[in-house]
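Heads up, one of the protein chains got dropped from this complex, but the rest are sitting where they should.
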Amino acid sequence: MNLFSSRSGRYGPYGGAYIPEVLHSCIAELTAAFYAAKDDPAFWAEYVTLMARYSCRPTPITPLDNISRHLGGARLLAKREDLNHTGSHKLNNVMGQGLLALRMGKKRVIAETGAGQHGVATATMAARFGLRCKIYMGEEDVQRQRPNVFWMERLGAEVEPVRLGSRTLKDAINECLRDWSHSMDDTHYVLGTVCGPHPFPEMVSYFQSIVGQEARTQLLELEGGLPQRVYACVGGGSNAMGIFQGFLDDPVELVGVEAGGKGLKSGRHASRIASGEGSVGVAGYRSYFLQDADGQMVDTHSVAAGLDYVGVSPILAYLADSGRVRFTAAEDGEVIEALKLTMRLEGLIPALESAHAFAAAYREARQLKSGERVLISMSGRGDKDIFTVAEALGDASWLEYLKRKAGG
Amino acid sequence: MNLFSSRSGRYGPYGGAYIPEVLHSCIAELTAAFYAAKDDPAFWAEYVTLMARYSCRPTPITPLDNISRHLGGARLLAKREDLNHTGSHKLNNVMGQGLLALRMGKKRVIAETGAGQHGVATATMAARFGLRCKIYMGEEDVQRQRPNVFWMERLGAEVEPVRLGSRTLKDAINECLRDWSHSMDDTHYVLGTVCGPHPFPEMVSYFQSIVGQEARTQLLELEGGLPQRVYACVGGGSNAMGIFQGFLDDPVELVGVEAGGKGLKSGRHASRIASGEGSVGVAGYRSYFLQDADGQMVDTHSVAAGLDYVGVSPILAYLADSGRVRFTAAEDGEVIEALKLTMRLEGLIPALESAHAFAAAYREARQLKSGERVLISMSGRGDKDIFTVAEALGDASWLEYLKRKAGG
Amino acid sequence: MVETLEQSLRRALASKPLLLMAHLVAGYPSFDDNLHMLEAMREGGVDLVEVQFPFSEPVADGPVFARANQTALERGTRVSACFDLMARARNILPGPLLMMGYCNTVFHMGEGRFLEKLAAVGAAGFILADLPPELGADLYGRAQALGMSGVLILTPNTTLERKREVARQARGLIYCAARKGVTGLKTDFGGSVEDFLRDVGAVSPLPRALGFGVRAPADVAFLRGKAEMAVVGTAALETYERGGARALADFYRRLQEGVLTGGREA
Partner (left out) sequence: MVETLEQSLRRALASKPLLLMAHLVAGYPSFDDNLHMLEAMREGGVDLVEVQFPFSEPVADGPVFARANQTALERGTRVSACFDLMARARNILPGPLLMMGYCNTVFHMGEGRFLEKLAAVGAAGFILADLPPELGADLYGRAQALGMSGVLILTPNTTLERKREVARQARGLIYCAARKGVTGLKTDFGGSVEDFLRDVGAVSPLPRALGFGVRAPADVAFLRGKAEMAVVGTAALETYERGGARALADFYRRLQEGVLTGGREA
């Protein structure tokens, strides 16, 4: 299945580039530069080498023997994007776009960030590539992810809290587009997921495809066979697209896990597809969105800032419609339980985002026969979530520590 | 140079096992089990495989192009132990000892920790291997490294603050020995560095040698030659021994960097060798220690909890005496500057411990001709140090954030 | 059939060198305020008005309008009420009315229903800030069939080829953004704006409305003879917020004088 052969940025009825006219030329420039790079085999080779030397690609696949035994059923394995430099799959996309920005002669990058991971990754890339950097982050996320803000600043980036709208990821994206509409001459906008106007969904998919490519090869080599299922959490959809691309043409069930928040019936979630509450809309691109009766985007909720996003990849919308990707959701509570179990039994600390994929895989593991393989995208590590996790677990001594630190 | 051919635990006048008689049998059992494993080629293969699948070994070597250009002089490269699972080289040793503990049929592990990295690594290993786990941590370090305590507990370990002595690393080691003297039947003590009674210095060196082995091969392959110098920070000395072992027989200058604290003349440092203030003593093993006129161990100081240790590896003491390893120190202030520079120019966040190696390498980079290579041991990542770094940098908004979090 | 947008504008231009186009965000600060603003526009001699339907993702808007969009929505502004406002505006103002907004509002209600309602309230056309001509061909075509104009935007950084392409599909007027960026930022009126307007004139015979950053009589004076319309957005909203309807009417009146006197008395 080649999703990108047309180079049109359309995936069934989804995708496109719904942008203010002022952005037309820079999107056109970017599209041309991207395809030129994609057609240049040296570019991919340069990218792979960079990721091998600056991060630790290929990232390993870790069998979750203890949890598999504990649950009974499938053999669970995790693709370890948490081991990437900066702690998540976000770096893959960012370093790739960084190489492209250098090719285009840009001197500055901007990026939105929700969980902060994409912001840290972008600030890191900018430091490494000598680019000026500004990160837009919803004010609510600045609160949730303060450690990431601290590191972005230390890496030399300017972090701008976005006070408009719901003050989360979508508003940070809007603010980036605003910045870009006057800064495009020297600035590249490093969009962090497989959403936004064409060519971003295709471009980010392209860079993230390294994950699925590696995973497929590794499984055949180490496990002697393909997985029966692959689970990935879906915020915008970049880690999912990354890993899914390794298995699109295989008899492998692909499962996207959205943020079920307080429950799909609660109105406090971020499930655009699994909930059935999403509807087709346009905000830069055509896809499923959570919107009200007038097409206004609504507030979403998730314990994981990186999944707390109102839209979803147009490519995944297409793959969901066509039945190639099944969508489900995991609620905050299950996610925390899955996180706890993964820490206790495997010594792994998935990011809260990634823990959604673990939660769904755990829930469904018994549907499979023992020996059948389930690959889970461990898109990031959970260290960054200490404030959220400690709060969710009600850790008293942590609170006391903060009190002392704040006082001192 | 084979430091370990005698299997005696003596390195010149240093080393040995100065332990209470009650520990004799378990040290003897451990020594036998260790040599049996060392003599079993399948054991090393199992270890290497484990580290490849559970962590991301081999860890890459990253050229620091920007800093090399900025400083003028040598070509600097970093061995990226920060990319290990749990964020430091400590995992290497811990997973190796974990395999050994399983071979010995132990059901429980204990460990001391200073910076918290070794504790987190041990708690992780224990979770993965299904062992009960207790971590002893000097009360002062519990204060400095609260996030690590949080994760150790979440990983299922019990963390016991040690209130005796200077309430730092050495006291945590003492407390482990006390625990071990009655728990040895089912318990393995996972010592975290190349110190302590034989066989620990040799055993930890053995597991950490994976770093130097990889580094040598990688440099020859990727850079086409050996480095002129290798820098590593030295707390107990495990990351230094790990990387140095790759180059002991090569014409490579090996430089150990101790914690210069507030200055070598200030009395507030942890430099046992470079300061000239250390003297030979015995605390479990014979080596250099910082002691007073009566042989009492004195309080040490470093901005990096993991270097804040009164003794040093007997093997490094021997290599220092013989001139094979040169020792120097980096002071807190230079370390913070080196950390800042590394973040800004390379997008890397070394742990405060590792930043000592960077600081010394930066200071001396201009002594080398351009094109000559300097390899730096980036033993860990600095995320864990956010409280310390934010405090050192006087970050106001971080403090404000803590205040709000503590209140809420 | 009623006059098209272009016909109305040409008629007005016959007696006036530069038309004044005003802007309001429906439901901001409130619908009552909107009515006062519309009265002030009439008093101030405004020639045509764009009524912005607030949207939750106003990416083409700068901080002032973006916040106005958000506040309007927080105060419960519904799309149906925006149409109602247009219907009432029709009775207040003699000149053409344009719906302005983002395409999700249209797609969500359905293109057919949107055009129907827009026609029903007597609008002359619409401007969708995020709908490029190639993605809106269908909508723009259907609008024209109903006698309404889908207004397109050009910016100075558009290539000549692209300008031609946009001009080919444009109807009613060409909305010329004076500079890159979003609404509400400062614009330097000078040679580059003049060059831009000349370029647009070279690719399209349609009246040119110059917007983004028009704040003062001198700006309007500058545009006389170079564009056919001046669009005043952020500065007008700020004036209303500071001084209410009376100040707003004065503000437009002074701009009209600017057209005539060259701004020398401002």
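Labels A, B and C are assigned to the chains in the order they are written; within every chain, residues are numbered from 1.
FYI, a residue touches a chain if its C-beta (ideal position, glycine included) is under 8 Å from a C-beta of that chain, and two chains touch if they have at least 3 such contacts.
Not measured: the values here are computed from a predicted model.
> Going by the stated contact criterion, tell me the shown chains that border the hidden chain.
Those shown chains that the absent chain touches are B.
> Tell me which of B:283, B:312, B:325 or B:345 is the one touching the absent chain.
B:283
> Out of B:63, B:130, B:165 or B:263, which touches the unshown chain?
B:165
> Where does chain B touch the missing chain, residue by residue?
16-22, 24-26, 28, 164-165, 170, 174, 177-178, 181-182, 184, 279-284, 286, 291, 294-297
Simple rule for what comes next: only the chains that are shown with their structure count from here on.
> If you apply the touch rule, which chains end up adjacent to both chain A and chain C?
Common contact partners of chain A and chain C, which must touch each of the two, are absent.
> Report the chain whose mean Cα position is at the greatest distance from that of chain A.
Between chain A and every other chain, the largest centroid distance is to C.
> When the centre of a chain is set as the mean of its C-alpha atoms, what distance in Å lies between chain B and chain C?
66
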